[in-house]
Every structure is written in C-alpha cells, then in structure tokens.
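Below is one structure, written out as structure tokens, with a few remarks after it.
Missing here is one protein chain; the remaining ones are kept as they sit in the complex.
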Amino acid sequence: MTQRRKWTAIPGLILLAIGAVALSAYSGASSSQNNSPVQPILFPHPLHAAGNLNMNCLYCHNTANKSPDPGLPAVSTCMGCHLIARADRPEVQKLAKYYAMGSGKPVPWVRIHKLPEYVRFPHMRHVNAGVTCQSCHGPVQEMTQVYQFASLNMGWCVNCHVNGYDPREGLKATGIVDTSTTVTPDAERKRARYDCASCHY
Amino acid sequence: MSETTTPRVRRREFLKVLGAGTAAGAAACSEPTGKLIPYLVSPDQTVPGVSTYFASVCRECSATCGIIAETRDGRVIKLEGNPEHPLNHGALCARGQSAVQGLYNPDRFRSPMIKTGGAWKMATWDEAIALLSQKLGEHKARAGSAVFLNQHESGSFPTFIDSWLSSFGMRPHVSVDFEADHAVIEANKRSYGVAWPGLAFGQAQLIVSVGADFLDGWGSSVQHQLDFADARAKGASAPRFVYIGPRRSLTGLNADQWVSCTPGGELAIVNFLLGRGDARAAATASGANADALTALARELAAAKPSLVIAGGRGENGLEVALAVGALNKAAGNVGVTVRPADAALGFEGISKQGDVMAAVERMRSGSVAVAFVRGPNPAYSLSPSAKFAEAFGNVAFKVSFSLYPDETTEMCDLILPDLHSLEQWGDSEPVKGTLGLQQPAMDPVFTGSRATADVLIAVAKKDAAAASKFPADFRTWLIARLPAGTAQRSAMLAKGIGAGSITRREVSSTTTPSSVAAAAGEYFLVTYPSPTLGDGRGANKPWLQELPDPVTKILWSSWVEIHPETAAKLGVERGDILEVKTAAGSVRAPALVYLGIRPDTVAMAIGQGHATAAQPTFFDGKDTGVQWGYGRYSRSVGANAGALLSGAVNGGGGWVASGKCDVVKTGERQTVPTTEGSARQHGRGIAQAIEASELGKPQEAESHGHIPGAASTAFLPGLRSPVAADAQGDLGAPTAADKGNQVGMYDPNHPLGMAKRRWAMTIDLARCTGCSACVTACYAENNIPTVGAPWQNGVVYAEKRPGFNITRGREMNWLRLERYYEGAEKGGFTEDFEARFIPMMCQHCGNAPCEPVCPVYATYHAPDGLNVQVYNRCVGTRYCSNNCPYKVRYFNWFGYGEPDRIQYAFPEPLNWQLNPDVTVRGKGVMEKCSFCVQRIREAENRAVLDQREMAADEFTTACAAACPSRAIVFGDAADDSWSVTKYVANERAYHVFEELNTYTAVVYLKKINHAAAGAGAGER
Partner (left out) sequence: MATAAPPMEQRPNIPSATVRLPAVKDYEQVDREIMGTLKPTLGWFAALATAILCLLIGVSAWFYQVYAGMGVAGYNPPVMWGVYIISFVFWVGIGHAGTLISAILYLFRAGFRTSIYRCAEAMTVFAVMTAGLFPILHLGRPWKFFWLIPYPNWRLLWPQFKSPLVWDVFAILTYLTVSSTFLYIGLIPDIATLRDKETNPVRKAIYAAMSLGWRNSDREWRHFTRAYLFLAAFSTPLVLSVHSVVSFDFAMALTPGWHATIFPPYFVAGAIFSGLGMVFTIIIPIRKFFKLQHYVTLNDLDAAAKMCLFTSLVVGLAYLTEFQIAWMSGNKYEQDYFWNRVFGQWAWAAWIMLICNMVLPLSLFSQKLRRNPSWLFILSLFINLGMWFERFVIVVPALSHEFEPWQWGTYAPTWVDYAILLGSFGWFFMWFLLFIKQLPVIAITEMKEIVPPKLRKVGGGGH
C-alpha cells in the first residue's frame, strides 16, 4: 500500500512544475513597471501640474495632441518663467546653467516610458480621443519623482482597445472625484481597433 | 528650415539619439531606454515626430529636376519629385532617390585635409583656407594658367565661379559632364538652336530612336519617360516605336521593333530615310535588314507627324545627329514633336570633352600652377591613353572640393570638402522662364564640410583686390541675383520654383575632332553609361549598386554582353570571364549571353571598376572608415569599361564610345550576381500582353490550367475577400444573414471602419518601362537593407565577393522588376523578340496562402485588405515564403539591421536616413511589401486629426509616387471615388496566377504591343 502511494507522488510533482511555468509566463515578467530613475534636475510635477499652478500637461508636452511624439519642453520654455520665477532655487539654477549662453546644453532627461522599436504609439490619436494622460501615465500630478505607472505590456494595451476606454475611469485618474456610482453604459466606452497592424509595422 | 534654426539649437546631439534609437532591430525586445534630449530652443515649424518638407533641386544629373525633401526632426529621410516642377511633375528616378545616400555617405570627408609629404592630415578650416590663399599668392604670376574643373550644373553658381576666378586673374572654369551626349547637343544647337529641345512623344504617330537611350538616363530622362509613357498609354492610337542600334538598351527593349545595325551604321540608315541612296546600299553599309529599312521608310513617310531622335556616341555621332535633324525638318516635326520652345536648359553650357582634354594637355605641359576639381573624377573617367595622372602630376598645387574620396582627389594636395546639394543654396533654370531654388533641407551632416562658394569667398576676403567684389556669403550673393530679390526667395521657399531666368554664361568651345585611327579587332565594341550608376558617380551608393541593371538584371558587378551565337562560337557561357582587348587597353569581366545584341558586337556598361587602394588609417592614425578608391561600396566591384576607349573625340566634341575589340575566353569562371531566375515565362502568363488591334474586342482570359467550374477569381473589392469575409460569416456576401451582427475587427460597423476599405493597386504594363525607380523608392521608404557588399556575409563561412549574398538569392527587394523575353527561343540571332517588364511585389491576396501556414499568426489578413507581416511576432519558420506563389517574401538571413554586426546595412551616418515610421528588421524574421502601411496609418491619423473622412487619392505608396511612367496606382478599391477603381475595371486588367484563387489586391493591366503595319495582329 504505502509503496504505491509513494510512487503516485511523482506525476503530481510534474504537474506542479508545469503549472508554475505557465503562471510565470502569464505574469508579464518582462515589464519595467514602477521604474523610477533619478533625473538630472529634480523636476517636481506636483508643483507645476497640481496645486495653485495646476498647469495643463499640454503646456509643456505641447505636441501630444498633434504628433505621435508628445514632445519635451525646450529649455527655453522652462526659462520663460524661471528667468524670474524662483530663480534662486538650486534646481532652477541647475536649469539656468544648462541654458547659459556659451555652454548652452539641453537637459539629459532620463527616459522612463519606452515602447519597443516595433511598436507605433500615436499620442495624438489617444489624446484627441479624450483619453486622459493619467489613464496611462498614472497620477503624474502627484509624483514628486515620476515612475512608470502602467506595465505597457501588449495585453494591457489590447485590453483597453477591446473592452473600451471608460471616460469616467479616465477622469477619476486625473483626481476629479466622481461621486456617481453608476457603471458606464457599454455604448459610452470608447473602443479602438486591435488589428496587429495598427501598432506593429 | 536651416536659417530659422539658431546656432544654439544643438540639433546634432538630438539626432544622434534618434539615429541610435531607430536603428535598433525588431528582434531586440527590451532594449535600454536611452536619454531624452530636448531642444534647447525649439525651432519654429518643426513638430517632433511629424515630417517637414523642403522643395529643392536635384543635382544627380544635369537635368535639374525638382525634388521635395522629407525631413523628420531635422534629418532628410526621403526624396520625392516636386509635383509642381515642369520637368518631372512629381516623379523621380532611382539616381535622384539615391541622393540621400550621397548626403549620408559614410565615406564623406569629416574635415579639410592637407597632404604633407605624401601623408594626409586632418586640418582646420582656418589652416586650409590660409594654405590655399598662400598658394594662390605664390603662383600669382602664373594665375592665368589655372584650371578649374567643375561638375556641370545649371544655375548661377558657374557664373559665380567665373567671377571669382577672374578676380584672381584666372580663366573661366571648365564645366564637365562626362555622361553628356555632346554630339547630340552640338547637332541640336545647329539644327534647332537649343541644346536639348522638348520632345513631344504624345504628338507623334511614329517614334524612331537612332540609338537615343532616353529611358536609360540619356538627357532629361524623367521628363522624356513621363511623356513617352503617356503617349504609349493611349492604346490603339499610341505611336509605334522603332529602335535602331547595335544593342537593345532599356529603350530598345521598350520598342515594338528593333532594327539592328553595326555601330556607326546608323548614318547610312538615316541618310537612306532622308531619301539619299537606296535600301540595299544602306543595308550593306549598316548591316541592317534591307526589307526592314524599306518598310520603315514607308512607315515614316506615312506617319505625320513623326519623331526621330538620335544618340551620338559613335565616331560619326555628330553626322548622325545632324542627319536626324534634317530628317525631322523634312518631315515637318520641328515645332510639333521636336519643340525648341520648351527646351530643357540644364544642358546649355556644358564644355566639350575636347576642352577637358585641352586643359589636360596644358597641365601636361607643366604651365599650370593651380588646379581645382569640384565634382568630376577625370582620373577615373578619362581614357588611360589620356595619361591624366601624369599630366595632373605636373601641376604645382591641386585642390579638390570633393565630398568623397575618389581617384582624382587622392592625387590632390588639399581637400576642402563641399556641402552636399541638400545642405546648401543654389538655383537652376530647368526650362525657359522658370527658376528652381535649391535650399538646404538640413544642417550639414558633418560640421567639417563647407559650401565651396563660401570657401571661395573666404579666400577672396584674404585678397585685397578680390575682397570688395564679394558679399558676406554666397546666399546673399544668390538672393541678390533673383529677379525680385529676397521677397521672391521667400516666395520660392514653399514651392521650390518661381518665374524668372538666369543670365547664362557662354562657353566658347574650340574643339576639332581628333582623327580616329582605324581600330582593328574582330568584334565591334559598344560602351554606354550605366542606367543606374551613370558615368560611375553612383558607384559609392549601396542602393544603386543593389539596383539590378534594368536590361541584364546584374548588380554589384560588371559584365560583357555577347550574343548566344557568338557565345556558342567562343564556347562561352554566362559567367565565363572574358578579356576584352582594344588598342587602348583590356578589361576582364564575366560574360552575359544576351539576345538583344548583334552577333558581331559586344557591349559593356561604364560605371564600375573604381580604383581599390587599401584602406589607409587616416587622420593621425584615427581610422574614420574613409578609404581611397571611390568609397567602400565601390571597392573591387567590376571593371572599368572606360579603359577600353581610345579617348578620341568626335565632331561634336564627345567621346567615341564605340570601336573595335578582340574577345578572349580566359577560362576562369564567376557566378554573376543577378536577381534573374528564368528569363522565360514558360507560358505561365505572368506578364501578359495584347495587340493594339485586339483592344476593344471581346477576349477570353489567357488560361493556365484553369479548372473548369472553379470559383470566379475576378477582382472583388471591399469586404468580399474570402478571409475577411469568413470572419463575417456566410462569406460576407452583402446578402449575408448575419450581416453587421458580427463583432470583432472584421465587423463592418467597427468603430474605426477599417473593414470598409480594401487597399489595392493597379500596374499598367503598357506604361511601365522597367526603369526600376520604384525599386529604389521602396528601399528608401521601407528601410530595406542592401546585402551585396562583400563583407555582408557569414563570418566563418565568408566569401568576400561583391554580390555574394545575391548569388545565393538573398536580395531583399520587396518590389522587384521582372523582365521576361518572348520569342527568339531558338537562340539564333533575330531582331524579332519582345521584352515584358512587370513589377512584382506582395499581391496582398484576399485569400493568401501564406496566412494559414504561419504557426504564430505573424502574418494574417487585416480587415482593410492588407496582408500584414508582424515582424516582432515572426519566429522564422519561413513556411509562408514556401507557400507564396509569387515568392515575394524576404528573410533576414543575417543581422542586416543590427548596428553591432559586420553585416549592418546602415553604417553611421547612413542610418540617419532610416524612416522612423518603419521598423528596422532584425535577423531571423520574414519581411515583405506592406503596401506602405505606415503611409496608410499616417493618412488615417491626419484625417482623424482634421475630423474628416480620408479624401480619395489623398496619399499613395512610395513606388507609385516615384514612378516616372505613372504606371502604378494605389487606392481603396471599395470606394469608387478613388481612381484605382477605374483601372481595376479596365478591359486589360488581369491577376497573376488567377487560377490559384488567391484574390490578389494587385491588378495588372496588359502590355500593349503595336505590330508593324504589314504584320498581322497577334503575330508576336
């Protein structure tokens, strides 16, 4: 008896191993989610994008609604205000140094959100469809140091394209508290094509 | 544009990042996220990630077509024709497309260089300019003798050089164009009063070309091709085309009839056509067929108006061209089909080869103190009998303005690298009354190069006498000359053209034909400038090396054309190395057995065989990859047929490009790199043709084992492509029960309405001339790697031979141009065979064989009718290619797209040209024509941004945009407002391999043949 039970353990172990492999494959292990590098200038998004300044993302990332590339503010854009405003702060002085005549040199920001070369992500299509920046980038207006909010895995993209984008969820992400508890009717969810060639070519 | 970008914009750093980014392969999955470098001051007009377009002028040949340079984030990424331009109306030839590879050529000089004690040293501009003005001072006494050889270009620049030269008391420069047909230009001047009259093919009833290869880059090629294609597309009423010459060039292959004659025999024929002498005499003198001549004479007499064009590269070139002029006058064609009024002015003011030789002689005499070379490469192009090296050596101080190392530059003492034409200002006058503005499309790729004009000004400023004569820089000088000055400049920036004309410099030429010694030899020899490489200046551009010669389909190599009969006599087969000997010299090249050449003649193309010096470590031991010869891509490729020429000059002051030679079989062999498999269709009806007389009559489709009762394979636009339809249930018939109840990406009510569209393409074989501009356009648009360079092979298993990968069939041409022969199966000599050209790319089958066999869904059918290849999903089973009847899928055998590999196809800065919208494929994945899906998406994005529906014919593919015959039409076949739908309905429309039920989205229109008056329809 005991002997037989001993041997039946083996197939069980094998099954366990297979299950583990499948699961590890399923969890998008290769994502750089939550990656949060230190930037050459400690730019505080909360100060700019929230609080009493409460600037619109598009003020600095000014091509996000007209180009696949969201655009980075040129150093001159920053200096537009910072020639006067807060010119005494150390971080601002760092910025000024970059801008200084002669040694003028752009800021080498460290890139956080990076899709592989074989993926095309047209920002303007999403922005103009009313998708809030925060739905993908997370509550940047609260991030003292920006980190990668979403996994940016293909499944994550396709999920939204197939099931549709819920405008209310998007608004919630921006911090606007939505009191209504009703679920968005299916018709109001914005769906998009999930054909491979929409992004891969 | 560049003057708006302040010097504080650090564009270079910015680009480096992008350059590196785009180069990463599709195989790379999680690559390091680099840095993000913003602009310091953002330049107006440019939106990152969105293209900016600059209208400019093409300088790849003398015609000066208009181009539009597409720039992205400050880099030129693509050239296309300027639709507004009177010459090319938006089309652009392969050589024009390849200008970007001149701009980004990895062998460009990084800085001025000075030769001291035989060794080259990098120098600063101050040193270089100081040295030059010092030398000028030293030789002031002998200044009058100085020589300035400039690559011929139309516009104000030549005048500028002369004024500069004169301010130093030097004689006017020599405007060199080694590929110009001087005899014809001379004759045109005498007959019509202009160098290059407009040719109205459309008006003519009959076109006769006497060795004028107007489809092979002869003269204003793109302009001629547009008109010719329009004329031939008129169907039944189209002019018949007869070609007279010893060899069927691309132009000859496009003719309905070939009248073969010995080189030089043309004169007798034209005289006969003029009514001087009788057919027999002409036939004996020219080796042509008497009956053919008589028939031709009769036909020519009947055709009113006709168009006769002459080429003049032979010994009696001038006489032939003059006789043709007389013939046109007699037939009353002048003003009708030959239009001096709309002459192409780019060909005015070219100095004759005689003048070049005169300059060389002066150098030899040692009287020349200073010599300047800007553009031309006489050390390569001049016949060895001219002993250029020796003569040039006698010059005390030699300056080169070349961008690239070449044979001539190597002999100089000082190199002042010029800017590329896409980086500097200039102008041109393509046709009377129209100005073309050449504006910089981007900042210089290498800060070490400077516009020659500005360098000359800088030198002048150092000279008390000359200083006052010049403004601060060339741009100011140029704008001052514009009729309406700055205002007009700004106006012209947008369109690239404007009204006005340029006071041309007159060249006084004193050429006397050199007496040609009666050459001896068993065979006639014909040499011709390569349609792809020109006079050899294209040889350092991988795209042009990789572009198969339109006639022979050979690439990365030279060859000797020889007729099957002659080959049999010599016991020669394709690939046997032949030695061709003339009095001047001898070259060795593999044989190509070619139907389209007379048995008593052999032919070779000029353009290959540049010097192959070893690569010196330059610039104080730092190896920048610069190497002598003519750059890495031309090294040890082919042989220089120019070495066979006597260097004699004909009455028109042009080379005598033909003569006599002996041919010896060396016994060595070499596989000729070619893209051609079988040159015959084996009755498979791939390239179909129809007699003009058959048009309009009911005709049953050519059947190739079509199974009776099989489903109709007629073109079904829109959703009715079986694959898309399946997903809709009930084969998606409009009457389908569950119409619209389907969800998913094939749902006709899908939010983005993809499934409403069916992208399709029509190709009119009656227009296609086989020029192959579309092929290069495809390379440029889709980041297709060139694979023929000797080092682009395996590492251990490596055959370091140019084109080796091609001999293994590994070329990556998504769009290839097939050339099939009809007739002349017996191999004996006959003039009566036909060539059919057919561009073949992915047919985007509605019922694609490749789709179901891919185990990972890397290829599948998109709802808008595209057959999609997803590179990053591909695992490389290559089953799709096995199952593709059209064999249009290409595999990345090596890491052509991976920067760290020896096989990398885009060495810095060539990778700056890469299209950011197209993935660069890594090794081990399959790729193919995507119908330029990136352009489709771009158009969709644009439409959505403007909140409108996509307009009909709003955009097109790269191949269609470039096509100088307007043979390719792309569009949405499901929407009748797109013009493609009209062509689909054409009576000549057919699918290749219709019987396979692939429901292709590419529809071909049958070629139209025009049988001779006597010959019955359908004879050929």
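Here the chain labels run A and B in written order, and each chain numbers its own residues starting at 1.
One rule holds in what follows: a residue touches a chain if its C-beta (ideal position, glycine included) is under 8 Å from a C-beta of that chain, and two chains touch if they have at least 3 such contacts.
Predicted, not measured: the structure shown is a model, and the values here were computed from it.
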For the chain left off this view, which of B:W258, B:W543 or B:Y886 is in contact with it?
B:Y886
Just name the one of A:G12, A:P90 or A:G155 that touches the chain not displayed here.
A:G155
Out of B:G448, B:G585 or B:G924, which residue would touch the omitted chain in the full complex?
B:G924
Spell out the interface residues on chain A facing the chain that's missing from view.
3-4, 6-7, 22, 25-28, 151, 153-156, 158-159
Note that chain B touches the chain not displayed via residues 27, 675-678, 680-684, 686, 704-705, 793-797, 805, 808-810, 816, 818, 820, 840, 849, 852-857, 860, 873-879, 881-883, 885-887, 890-895, 903, 923-926, 993, 996
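The definition used in the following text is that only the chains that are shown with their structure count from here on.
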Roughly how far is chain A from chain B, centre to centre by C-alpha average, rounded to an integer in Å?
45
Chain B - residues contacting chain A, complex
8, 10, 13-14, 21-22, 24-26, 28-31, 33-42, 47-50, 745, 750-752, 754, 857, 860, 862-863, 866, 868, 870-873, 917-920, 930, 933-934, 937, 941, 944-945
Chain B-touching residues of chain A, taken from the complex the two chains share
30, 32, 63, 66-69, 71-77, 98-99, 104-112, 114, 116-118, 120, 122, 124-125, 128, 190-198, 200-201
